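Take this structure, written in structure tokens, and hold onto it; I'll ask about it next.
Of the protein chains in this complex, all but one are displayed in their positions.
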Amino acid sequence: MSEHKLEQQWTPELLEFHEELQSKNMGPLWASVFSSSQPTPRAIPYLWKKQLILDMLEKAKNLLQVGTGSIDRRAVYLVNPGMKYLQPHGWGGATQTLYAAVQALNPGEIAPPHRHMTSALRFIMEGKGASGVVNGVKYNFEPGDYVITPEWCWHDHINEGDETVLWMDCLDIPFTSALTSSFFEMYPASQQPIDFPEDYGTKRYAGGMVRPISDRKPSPAPLGRYTWDLTKQAIDGQSQFEPDPYDGFAVEYINPSTGKDANGRIGARMQGLPVGFKGKAHRHTHSSVYVVHKGKGYTVINGERFDWEAGDFFVVPVWAVHEHVNTSETEEAFLFSTNDLPIMELFGFEREEAYSENEGYQVIEK
Amino acid sequence: MSEHKLEQQWTPELLEFHEELQSKNMGPLWASVFSSSQPTPRAIPYLWKKQLILDMLEKAKNLLQVGTGSIDRRAVYLVNPGMKYLQPHGWGGATQTLYAAVQALNPGEIAPPHRHMTSALRFIMEGKGASGVVNGVKYNFEPGDYVITPEWCWHDHINEGDETVLWMDCLDIPFTSALTSSFFEMYPASQQPIDFPEDYGTKRYAGGMVRPISDRKPSPAPLGRYTWDLTKQAIDGQSQFEPDPYDGFAVEYINPSTGKDANGRIGARMQGLPVGFKGKAHRHTHSSVYVVHKGKGYTVINGERFDWEAGDFFVVPVWAVHEHVNTSETEEAFLFSTNDLPIMELFGFEREEAYSENEGYQVIEK
Amino acid sequence: MSEHKLEQQWTPELLEFHEELQSKNMGPLWASVFSSSQPTPRAIPYLWKKQLILDMLEKAKNLLQVGTGSIDRRAVYLVNPGMKYLQPHGWGGATQTLYAAVQALNPGEIAPPHRHMTSALRFIMEGKGASGVVNGVKYNFEPGDYVITPEWCWHDHINEGDETVLWMDCLDIPFTSALTSSFFEMYPASQQPIDFPEDYGTKRYAGGMVRPISDRKPSPAPLGRYTWDLTKQAIDGQSQFEPDPYDGFAVEYINPSTGKDANGRIGARMQGLPVGFKGKAHRHTHSSVYVVHKGKGYTVINGERFDWEAGDFFVVPVWAVHEHVNTSETEEAFLFSTNDLPIMELFGFEREEAYSENEGYQVIEK
Partner (left out) sequence: MSEHKLEQQWTPELLEFHEELQSKNMGPLWASVFSSSQPTPRAIPYLWKKQLILDMLEKAKNLLQVGTGSIDRRAVYLVNPGMKYLQPHGWGGATQTLYAAVQALNPGEIAPPHRHMTSALRFIMEGKGASGVVNGVKYNFEPGDYVITPEWCWHDHINEGDETVLWMDCLDIPFTSALTSSFFEMYPASQQPIDFPEDYGTKRYAGGMVRPISDRKPSPAPLGRYTWDLTKQAIDGQSQFEPDPYDGFAVEYINPSTGKDANGRIGARMQGLPVGFKGKAHRHTHSSVYVVHKGKGYTVINGERFDWEAGDFFVVPVWAVHEHVNTSETEEAFLFSTNDLPIMELFGFEREEAYSENEGYQVIEK
């Protein structure tokens, strides 16, 4: 609130008093900065190039085995430079609520089962032959698929193919780190039993906005894997009309038993930016982590231009002004992203604002 | 409660007293029958043959024009024999909550716009070239489509083709008749303006369990028309697994912004009965109206066998034991049905019970 | 919809066709009256005098015993003259959804336990010494108390005092009669065991808008009896301010674990009309049954004046214009009422409209 305290003098006595308070595990509200008129994110806009991530994973492949008795998961995660002071490891924050990583699973490896109260999701980037087992259902991974692991579901990953498979992991680790109330449990065997037919949920939701009658009662993951084919078909359906001025042809994945986000606390979207798309700028309270699924272009965030192509990751922090542009003359671009909109909405924090200056487009400053 | 009043004598004095009460607009609780241990539906199991309905519509076609200044809708509705005493018109009841009719629209006719608090839906039976406009969106009708008109949405129908188009209408007229609190309004013109591209909702929901991001906020009809193609694809996806013992491969239509029934107070399902399907018997509190979309078979309801083929209608009343059988050796049967499950659930009335005698199959008594 | 079908001639052929349809258990939509622009209640405004009800109960006392082996309940219920054609017994309708009765329990009598899916509530009118047991908690009855028996709770009543105790019973029998899906069960003994201290819920909610921490999870009846003392105190608190123009100082009873109506499907209110109160007229979709707790005055309903005093009952049907007046020069009047607002709201049927003519007051026509 300091911006409003105009006439108070920070006298030596007062400064001494502030130190006394601190020594007694107390603090002076009048000298604090808890209230700013607008959000003040710690996370900054940032982009990680695909090649950098691949290089790191290549090293990790050589240095580490995955499996029971070895490491659980071979994944490198993204640390937002603005959050590094949060010990340990910047709380794994790509944004203030979202952890994002790229995981590589080599042929023959098994990432053993566990479960946790942090919510997890995967977006498959490259490679075939891997799959994940979530609460007894095996879901095959293909590029472009979105696969969910809601809180406290058992999950393990297997690569039965002959190439390395890469995917994005997103969890709400920074959020659960802030709440310090999460649980984690290892499964008592090196793999879960598979209790259902392969891709059970996915096949039962093979078409239409309809639901097997047995799934009427809300459950966390009636449909575990959202295939790229169907998502693409949905975006193609939209693209007969005008794109959203900010986000192009964008869909969000839903839980068919609730109509809410597929993965509870973490929202996820796929957006298609058609050839020639030059999005307008806006900002909102929720933050996002993007991975480029296909195509190339750039995003301007708080006046800084970030060029991207397939496999790159970037973050749009809380309240950062941003606009997306497809620079290809021939190809639609597809951006997958995750967000903390469900958290913001549950607590009434969500606000959105169009950028009104300069006809709605930012001036690029770097 | 009379079943429990064993020792009370119905003396002449008492009977006289009962009459006195009646004359004073009162009644004796002890001599009433408000509480029975189990539901006592007035509606009875019943089947209407397609040909009968067609014959009636043929007459109606010759006798009546549809349009502004003429009649609003050319539809004949089904009156459950058990409900006829409810004046007027058995409250339009096929069951105690559901009205069902078949509507015929000739080439060139326009059924003018109106809206009402009763909820309405259509299932397209035969013919091409017709469409409905719901709150400014034109939805084309093709056989097998499910089209919704939630409460208080403006709607009109047009036949721009060259053949008569037939569809089932289902509304909750008996329910709103019981509540006596419904409103109805004519549109101040003979047609609504069309404010959106054709089949707007349907095209925006062309694939996957995903939703345009602009439809995140709950709304009554983000998707107005559920096409047969996608519904069929969904049922085909299920049919790789074991069918539900009672209902085969069954889906229910959902509102993607809520995960609830597409049409609010009226549930709707499509169920595929594979070749050789002989369903087990059960009963439940909700009632249903069926129209046979394809195939042939029979349904046993409370011990009575009702044979059906495409275009036939039949009803399963509250708490009636029923089982479905596909008698074709070559073709899957498809049953479309509507139900009052949303009403039963909202008030905690829904119960279900498997039929346990005779290994789960009823003895056919007629 | 007939009001809109101007040019269609009701020819002899057509009338014959209508009869043919009827004979085949079908009906002509174009000749039906399912849609009226405004609600058309069957129930009419009506008032039952206390003395009439007492006289009837007096006869019933002489003619009938209450108890196991005798009758279950000695209650005379109110039948709305407009609903008599509904067989049997006008569906027990005081309005289209609400049953209302007065029950008399003599010293020493026990009304044996049962439960039902119809929801029940009581308003204690006269006498001391009786109590009700609801799911193992004994609640003492005192005049002015509101006591609930939500659906499927076991309940029995006992009179351990030395005077006859009278109370209003209100259930949603007409509503469950329309749905035909209700269950009823007798308790396998002549009394329930009492598992909790007397007036357990009431004592645990002895003050403030606070809740025992163990009642955080929603439950149907954390508080079973709402005493007159506390309700009166609440109304007195309000009466330091301006009364509501239609209803005076009015409160509704709530379930502290949900903030919704205390009794689920049936709303209940107590309203204080101060000396000199002359309420304005309005109408709304929900219907109400009133019992006068104290005082005297009149209510104008659809232009007809109904004078009332303590113990009288009257009904305000769906969409009926009504206004309340206290005619005493010295005493506040108190009206207890029940309503179907929860049902209307759940389905989006509720509408309200101020009466705008004649400065907001009706002309009394009878």
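Letters A, B and C mark the chains as written, and numbering starts fresh at 1 in each.
Everything that follows uses one rule, which is that a residue touches a chain if its C-beta (ideal position, glycine included) is under 8 Å from a C-beta of that chain, and two chains touch if they have at least 3 such contacts.
Because the structure is predicted, anything quoted here is derived from the model rather than measured.
Peer 1: For the chain omitted from this view, which of the shown chains does it touch?
Peer 2: In the entire complex, chains touched by the missing one are A, C.
Peer 1: From the listed residues A:265, A:294 or A:322, report the one that touches the chain absent from this view.
Peer 2: Spelled out, the listed residue whose C-beta touches the missing chain is A:265.
Peer 1: Have a look at A:46, A:253, A:290 or A:306 and name the one touching the chain we're not showing.
Peer 2: Within the whole complex, the residue contacting the unshown chain is A:46.
Peer 1: One chain is left out of this view; which of A:194, A:275, A:346 or A:364 touches it in the full complex?
Peer 2: Touching the chain that is not displayed is residue A:346.
Peer 1: To test your reading of the contact rule: which positions on chain A touch the chain that is missing from view?
Peer 2: 1, 4-8, 11, 13-14, 17, 20-22, 24-30, 32-43, 46, 48, 52-53, 56, 59-60, 63-65, 69-81, 85-90, 92, 96-97, 99, 101, 103, 114, 116-118, 151-152, 171, 173-175, 177-186, 264-265, 285-286, 317-319, 343-344, 346-349, 351
Peer 1: Tell me where the left-out chain touches chain C, residue by residue.
Peer 2: Residues of chain C in touch with the missing chain: 197, 200, 203-214, 216, 218, 223, 226-227, 229-234, 236-238, 240-241, 244, 247, 250-260, 262, 269-271.
Going forward, only the chains that are shown with their structure count from here on.
Peer 1: Classify the inter-chain contact topology: is it line, ring, star, complete, or other?
Peer 2: Shape of the chain contacts: a line, open at both ends.
Peer 1: In steps of 5 degrees, what rotation angle do you get fitting chain A onto chain B on the CA atoms?
Peer 2: Copies differ by a rotation of 180 degrees.
Peer 1: Whole-Å distance, chain A centre to chain C centre, using C-alpha means?
Peer 2: 53
Peer 1: How many angstrom between the C-alpha centroids of chain B and chain A?
Peer 2: Centres of chain A and chain B (C-alpha means) sit 43 Å apart.
Peer 1: If you average the CA atoms of chain B and of chain C, how far apart do the two points sit, in angstrom?
Peer 2: Inter-chain centre distance comes to 31 Å.
Peer 1: Where in chain A do residues touch at least two different other chains?
Peer 2: none
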